[in-house]
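Supplied in structure tokens, the structure appears directly below.
Excluded from the complex is one protein chain; the other protein chains are retained at their positions.
Chain lettering (A, B, C, D, E, F, G, H and I) follows the sequence in which the chains are written, and residue indices restart at 1 in each chain.
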Amino acid sequence: MESTNFVLKFLEWLMSFEPKALILSASAIGAGFAMIAGIGPGIGQGYAAGKGAEAVSRNPKSQRETTMVMLLGAAVAETSGILALVVALIMLFGNPLVDLKGAALIIMASAIGAGLSMIAGIGPGVGQGYAAGKGTEAVGKRPKLQSQIVRTMLVGQAVAQTTGIYALVISLVLLFANPLIKL
Amino acid sequence: MEPITGKALVLACSAIGAGLAMIAGIGPGIGQGYAAGKGAEGVGRQPEAQGDIVRTMLLGAAVAETTGIYGLVIALILLFANPLVKLL
Amino acid sequence: MEPITGKALVLACSAIGAGLAMIAGIGPGIGQGYAAGKGAEGVGRQPEAQGDIVRTMLLGAAVAETTGIYGLVIALILLFANPLVKLL
Amino acid sequence: MEPITGKALVLACSAIGAGLAMIAGIGPGIGQGYAAGKGAEGVGRQPEAQGDIVRTMLLGAAVAETTGIYGLVIALILLFANPLVKLL
Amino acid sequence: MEPITGKALVLACSAIGAGLAMIAGIGPGIGQGYAAGKGAEGVGRQPEAQGDIVRTMLLGAAVAETTGIYGLVIALILLFANPLVKLL
Amino acid sequence: MEPITGKALVLACSAIGAGLAMIAGIGPGIGQGYAAGKGAEGVGRQPEAQGDIVRTMLLGAAVAETTGIYGLVIALILLFANPLVKLL
Amino acid sequence: MEPITGKALVLACSAIGAGLAMIAGIGPGIGQGYAAGKGAEGVGRQPEAQGDIVRTMLLGAAVAETTGIYGLVIALILLFANPLVKLL
Amino acid sequence: MEPITGKALVLACSAIGAGLAMIAGIGPGIGQGYAAGKGAEGVGRQPEAQGDIVRTMLLGAAVAETTGIYGLVIALILLFANPLVKLL
Amino acid sequence: MEPITGKALVLACSAIGAGLAMIAGIGPGIGQGYAAGKGAEGVGRQPEAQGDIVRTMLLGAAVAETTGIYGLVIALILLFANPLVKLL
Partner (left out) sequence: MEPITGKALVLACSAIGAGLAMIAGIGPGIGQGYAAGKGAEGVGRQPEAQGDIVRTMLLGAAVAETTGIYGLVIALILLFANPLVKLL
């Protein structure tokens, strides 16, 4: 009997596809969600770039030091973007969900959840980039204090990374050690 | 055609809910990064106060972490101790 | 075959609602991080006022935490004391 | 077998609506955190004006809380006094 | 078996619409918090102008509240005086 | 048995559209709050220019309100003078 | 029984599209509010330049309004002169 | 009975796509408003350079407008010269 | 009766994808507006360096435009040279 209930109808329509197609479809969307994390490093590193240009204009003699700090800080700020890219590539090229046994609905939702989780990476990207910019500025003003400033910058950046790591863990759990399909 | 059970629907939406909860992590990431920048700036200005500056920065950053932890806890509950499926 | 019940739909959407509620945590994370940065800056400049600065920072951060807590409470209600399924 | 009823759909969407309403909490979190940072800075600079600074900070933060409370109230109405299911 | 009626769909989507409308509250929360911070800063610097500063801060904050109120009003209309179900 | 009609679908999506339109209110809330903060700061620094400062702040805030009003108008049209259902 | 037609689907999604288009209004709201704050600050500092400051602020704000107007125009087209239903 | 055709689905999603494209307008609104504020500030400080300041502000604002125009163009294409329905 | 084909589904989702891609335009809009403001400020302060300032502003703004162009290109591909329907 065909259902007249549109919620059931939609779910029945969804389940009329082979499970693999559902999981791959959701993976395409999940990969797209994950890439949104890239907003963070873009903002943060751009801030660092601006602070680098400013530092050079204020103290052209310390250009070498400030550029190095800018690049070091910006490299740290890239982390969330790389992690998001890796998760997206896993979903596109080495998707562990495709071969998973279990309810297709749960597996496809896991792909979307894994992508959504990575969006948290915006935060560390912005924050670490800000730290990179401020570190660059400070080194431009007091090049002699470079090691102290960079150490503080890196400690602070490490602290700012944690929520990005949490998100990665949740994403990897959903992809590689999915506890939901076992329930 | 594989039939959909209510349990599968709840668990599927739990996966999405867990992903959404993690988005909270944007906040601490931005905020603590701001603190890191201000800390680095401060150490550059008053190197003699480095201890106090870093300690205040870390204390403030710890406070800023909490809502990211809340998001993580809700996600872990949804994934590993899902109370919703028990209600079915 | 066990069909999807109304209860399952409510519980499934409760999982999504709980995840959405946690997004509020972005705010306190950014705000308290700003406070942490300003606190670290202030302590570097006026080490003698460290007590007052840190106390004001923590008081303000406590105020900024509330909406994150509200989000957490709504999420916990949806997960552990779901009032909606009782209405079915 | 209890199929998905209209009531179930309304309640399910109420859970999502409640979650969405909490997102408003981002605002007060950021704003009050900014106030906390400015308050800490001010107290460090003018310790003699601490009372006035903290009082103004808290007054402004109370004003900034309102839209977070509005979101909470709408969520609580959706969860505990749902007026929509009564219309069915 | 009782299918989902059109009325139920409208009411369900009204719950989501009400939640979405509350998101507007992010704005006043951030803006008024900024005003609170600037007010606290100003009071610390010019304690003698406290009255003028706080009055200007509150006047500006009242203006900044309006769009949060608009969101609340639309949400309340959707929940308590839903004009859409009357059109069915 | 009364199934979901096209009219019901249009009205349901109008509720969501109305909620989405209100999100525009984030902008004026932030912007006017910034103006409030700058106004309070200015009044503290140049109390003798209070009239000019507050007038400029309010003029600018009025300009910043418009897009929030646009959102409100679209929401009210969707709720109270829905032109889409007339096309069915 | 009148099922959902293609026309109804297009009109329903037009309501959502109109709501989404209004979200553009966040931008002018924030930007013009910033201009308002800077204008108020400038008028406080250089009252003799008030005319020039306010004129520049309003000129810049007019430029910043355009994308909010674009959003409003698209929403009004979707609601009152929907070109999509004519293609059915 | 006229069921939903593929054409209707494409047109319906085009309405949503058009609405989404307009969201780009947030950017120019914020950016040009910032330029307006800086222009007003500059004119207050260096009234003798008003011509240069306003010209630079408008040139920069014109550059900042482009992505808002891109969004508008894509929306207009989706609404008035939809290339997707021609592929059906 | 012509049901929804796979081609129609791909084209419909392409319309949504095109709209989503345009959202990237928020970034260049904000960034270039910031550059416009800083350029106007700089020209007011150092009118003799106007050429250098404006040239640097435009060079930087050109760099900031790229991701907005990427979004536009992806949208245009989805609308006018859709490679996905060819795979069906």
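Everything that follows uses one rule, which is that contacts are C-beta pairs under 8 Å (C-beta built on N, C-alpha and C of every residue); 3 or more make two chains touch, one makes a residue touch a chain.
Everything quoted here is computed from the prediction, not taken from an experiment.
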| item | value |
| --- | --- |
| Per the touch definition above, residue among A:Leu11, A:Ala84, A:Ala120 or A:Val173 touching the missing chain | A:Ala84 |
| Chain A, residues in touch with the chain not shown (by the definition above) | 16-18, 20-22, 24-33, 35-58, 60, 63, 66-67, 70-71, 74, 78, 81, 84-85, 88-89, 92-93, 95, 98, 122, 125, 129 |
| Missing-partner contacts on chain I, residue numbers | 3-7, 9-10, 12-14, 16-21, 23-39, 41-43, 45-46, 49, 52-54, 56-57, 59-61, 63-68, 70-71, 74-75, 77-78, 83-85, 87-88 |
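The definition used in the following text is that only the chains that are shown with their structure count from here on.
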| item | value |
| --- | --- |
| Cα-superposition angle relating the copies chain G and chain C, to nearest 5° | 130 |
| Computed distance of Cα centres, chain F from chain E, in Å | 10 |
| Centre-to-centre distance between chain D and chain B (centres being mean Cα positions), rounded to whole Å | 19 |
| Chain H residues counted as touching two or more neighbouring chains | 3-5, 7, 9, 12-14, 16-20, 23-39, 41, 43, 45, 53-54, 57, 61, 65, 68, 71, 75, 85 |
| Sequence positions of chain A contacting 2 or more other chains | 4-8, 11, 123, 127, 163 |
